[in-house]
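Excluded from the complex is one protein chain; the other protein chains are retained at their positions.
Just so it is clear, A and B label the chains in written order, and each chain counts residues from 1 on its own.
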Amino acid sequence: MTPPGGGGRGGKRRSGGEEPVVPKAEFTSYYGLPILNGPVWRSPDIPGYLFLGGLAGASSVLAAGAQFTGRRELATRTKVVATAAIALGAVGLVNDLGRPSRFFNMLRVFKPTSPMSVGSWLLAAYGPVTVLASATAVVERFPRVDIAATASAALFGPAIATYTAALISDTAVPAWHDAYREMPFVFAGSSATAAGGIGLVCAPGGQSAPALRLALIGAAMEAVAIRRMQRRMGLTAEPYQQGIAGRNMGAARSLTIAGAAAAVLGHRHRGVRALGGVALAAASAFTRFGVFEAGKQSAKDPRYTVVPQRGRLASLEASGPRPTS
Amino acid sequence: MAECHPVGFQWVMEAKARGAKLIHVDPRFTRTSALADVHVSLRAGSDIVFLGAIIRYVLEHEQYFRDYVVAYTNGPVLLRDDFRDTEDLDGVFSGFDPEGRSYDTSSWQYEGADDGGDDASAAKDAAQAESHGSGGAPVGEGEPRRDDTMQHPRCVFQVLKRHFSRYTPEMVEEACGVPQDAFLRVCEMIASNSGRDRTTAFAYAVGWTQHTVGVQYIRTAAILQTLLGNIGRPGGGILALRGHASIQGSTDIPTLFNILPGYIAMPHAHKHEDLDSFIEAEAATKGYWGNMRAYMVSLLKAYYGDAARPDNDFCFDYLPRLTGNHSTYETVREQMKGACSGYFLMGENPAVGSANAKMQRLGMAKLDWLVVRDFSLIESATWWKDGPEIESGELRTDDIATEVFFLPAAAHTEKNGTFTNTQRLLQWHHAAVEPQGDARSELWFMYHLGLRIREKLAASTDAMDRPVLDLTWDYPTKGRLAEPDAEAVLAEINGWGADHAPLSASTELRDDGSTTCGCWIYCGAYAGGTNQTARRKPGSDQSWVAPEWGWAWPANRRILYNRASADPDGRPWSDRKAYVWWDAGEKKWTGHDVPDFEADKPPDHVPAPDAKGPDAIGGRDPFVMQVDGKAWLFAPAGLTDGPLPTHYEPQESPFANALYGQLRNPARQLTDASGGHNLYHPSDGEPASDVFPYVATTYRLTEHHTAGGMSRWQPYLSELQPEMFCEVSPELAAERGLEHAGWATIVTARGAIEARVLVTDRVASLTVAGRRVHQVGLPYHWGPNGYSTGDAANELAHLSLDPNVHIQEVKAFTCDVQPGRRPRGRARLALVDEYRRRAGITEATGREP
Partner (left out) sequence: MPLDPDPATSVGYTDHPDRVGFFTDTTLCIGCKACEVACKEWNHVPDDGLKLTGMSYDNTVSLSADSWRHVAFVEQHKPVAQEDGGPGELRWLMASDVCKHCTHAACLDVCPTGSLFRTEFGTVVVQEDICNGCGYCIPACPYGVIDQRKDDGRAWKCTMCYDRLGVGLEPACAKACPTDSIQFGLLDDLRARAHDRVDALHAAGVPEARLYGHDPTDGVGGAGAFFLLLDEPEVYGMPPDPVVTTRDLPEMWKRVGTAAVALVGAAIAAFVGTS
């Protein structure tokens, strides 16, 4: 229970037990309560969407690549994956809104200042073409439509896979906002890993090489981006290493390594290859859930809001203060 | 004040903005303290020491306003040589009778004035103090001897000096637990802000009154303010911050048993046989109370109209007679004894709001009928089915014979009428909406009830029914609900002359029956036939005294006794503080306010020796309600417990009296043990006093209102203070293992309640008499009903009252605190019993004089 006399020095940390890597900065707060209202988005709906959107978007690119390099089966299957993923993701979104009808309010306006608005329109464009691309591929008719749809899906795909980075970074949530420089690459990488991974699972014999490569490149991109991100962020990187977020990010790391190893070494055996693929996709999912939770944790603890802002003011003081009172 | 008068507090903030310094004296650090320049935390119940020591400081350091004191107070007047002060008798005054626990006040009289005063024991049980409250306590005839050098050892000033000589800064530290430097800082601030050019105002409310010496608290402040010349002058005074929106109005036109409208005493059985003997006994011969017959006759005319004639004493016989003390707490005793069988509760929730709430419920359980008029089903209306005694099994619903009627009441927003505020300002409020459903106004209820009763009695020839049948009961009604016209009532209160034209001032009242007036001090509120109380001219459009906002009694005067704002010769004491003055050219009193003085009585007027009433007031005597026109530093009459304030410990205290051998107020009014329901704790020096080691004090929160009927049913208010709590210092929390936001059980010999715990530095533990004392803060708003519920603090409080005005001592009593929730049902009683046993409490405990 909070003792009387709020604004106690040192604040009272509510969240995760582990020792933070960054030494605790002294700070004041109002009874240790969060300053921000954290994300009200529910899990698994929203982190799930982050993952599925990435999977879908990157799969569409993979599909296009496959189609234009004459790997029809791979193309068809990855298109189906994209369709299923984006459909499921959309279900998650609508479910989070409460009432499906509410989704249409999203299309009242187009606001570039709102990544969610942009995303809604992207989705409105990407969804249909993806469905069309897979449909035509499955029924193997209307080749022209197929090509057009596949191409446009591949065009929107990368956007769908990465805009969500702006979506979460464009908030006051410390662990998200402070990460805005690298987050798009984390998501891009993570999407590639997911698409590659699932690609490995469903790729017919002899067509899995691109999927493997995509997965490996993605995993590398993601790993590098995350390292840079956390190095740069300082205190607000802490939540990524703590609590549920920390565990998710850890799981993602191990699964990436394991999955990559399995996929590379067991490349010859379909089963091992698929297993590696699943692990890589799972790694991608864990990354998204990790990022999501890190955001929530950082919003809950006033330290992550106050300390960096204090630091900012201090350096501002140093370089001549801006007019006050 | 910020807590309980937040809207009024805006003016304190205005004063602060203009440089005024704000001092707050309170055991707790409250929202008021937060805005004050200085907060002094003292032990609850020790203010007379604190204030008395300021008086001593002012006297010792020659800081008093000498010219004012010599001219306007009874400081120079000599006392009889048989007067003995508490200095001489170790804490009691001469004339004390231990058996009757009362004083014979004859030895308190002025020398030279033959025997006056009033038989204090009679005054006590009838609480005549209230009628004296507006001045007019009788003193003997004849010119008392004076010594204008104020050197004579028996002059009031010297007696005062001696009386307060032991109220030293050291004593303040010893008894109040206030460090000397903090105390001296307050003295300097007050003294330096008083005199010709500056005035200091005191504001108080029930933190001062709810003590067995409540009235003497106010007296102490009055003496101090008089010495400093802060009475009758702008920016001065002692401001009683009142309670319910029109609680001032309900003493002017009283809901009290012992006074009639305008503070005229209620006649006594046997004592006042007829009008003449009544006037003879009650009216003062000098000052404005000299006109009491005119006020009384006009009142009787208002009551009985044409039936009131000179030949029948204006129906004086019709008035009910007092047979003793019928105050609310006495009435509860009568109920418990079965002597009082019917009860109206109109705007009161005693099952929660009155001290020793259990006795209130037990009393109601003995009634034949009970009528509750309220907004919601308050505890006083439902105790018979879900009160604490039902839970404990002490009462069984089936055994309770009381027939309870609940009648929904209309709120102030649903009716016309006036509020009279602490400044004696009558302000009219207009109904915004009609009452919903069956809800009706008090006015409607009383009027129509009266009609029905008169209907039933119409045929009666029994003389006993005349007082009801002869009443003037003919108010015009309006609208769908036949609501009586409130303005017609105001007109009747204001009164009219023979020509039936509205009167414009009480000076027009006659004692021959040619005038009627429902309340002489309100005469003028309807002057010229217009509702003066409804005036709302913005302050910006009138003078700073704002005489055209509402109407203040008497005579729309904004500051009473304001002749004191000018020096004896009628010149303002200073330009800065000029208020009213004598215009020599015009030969009349003039100024910013309505002068509280006969307009054409020159400052040098010396009344004829045989002059009576107002004529007997000299040109230099501002206190026109007093028989001698003086402010009383020493009160030869009017008080039942001493002519000078004296510190006594509360009925229950962890400390002996540091100043005298006399522990408690010897004249305090004790309610009997009431079948074991009103037992007192032993105080310091008495065995087992350590069983109840802590000082409890009860109070209000801004978020709630009194017994909760207007706040605990409101979600928007309840959520702001959702639960009953107690406030304790970290020290006490450690001593008793209380956890912040956890639960505590508070126990006295009357009951045990539970409350959430707020551990806070705002409630100071103090060092008193070299010991640490912890205080327990208890809001008293909660009860079992409503949206926000909790135990009522009044389950803990005892009945021992101020002898002058019968107010309960709920600001300082002792208790124990234990961690955790209280036991339920019978176990709750067992806990209290166990404490009683441990403290060895009997019906005799705490009852010696």
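The definition used in the following text is that a contact is a pair of C-beta atoms (placed from the backbone, for glycine too) under 8 Å apart; a residue touches a chain by one contact, two chains touch by 3 or more.
Keep in mind it's a predicted model, so treat the numbers as computed, not measured.
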Among B:Ser46, B:Thr220, B:Asn291 or B:Ser718, single out the residue that touches the unshown chain.
B:Ser718
Candidates A:Leu88, A:Ala125 or A:Ile217 - the one touching the absent chain
A:Ile217
Which residue, A:Arg77, A:His177 or A:Arg253, contacts the hidden chain when the whole complex is considered?
A:His177
If you put the missing chain back, which residues of subunit A would it touch?
1-2, 4-7, 27-31, 33-41, 57-58, 61-62, 64-65, 69, 96-99, 102-103, 105-106, 108-109, 111-117, 120, 154, 157-159, 161-163, 165-166, 169-173, 176-177, 180-181, 183-185, 187-189, 191-192, 196, 209-211, 213-214, 217-218, 221, 295, 299, 302, 305-306, 309-310, 312-313, 316, 322-325
Residue-wise, where is subunit B in contact with the chain that is not depicted?
2, 6-7, 9-10, 13, 29, 31-35, 37-39, 185, 701-703, 715-723, 725, 740-741, 756, 758, 760-762, 787-788
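In this text, only the chains that are shown with their structure count from here on.
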Separation of mean Cα positions, subunit B and subunit A [Å, integer]
71
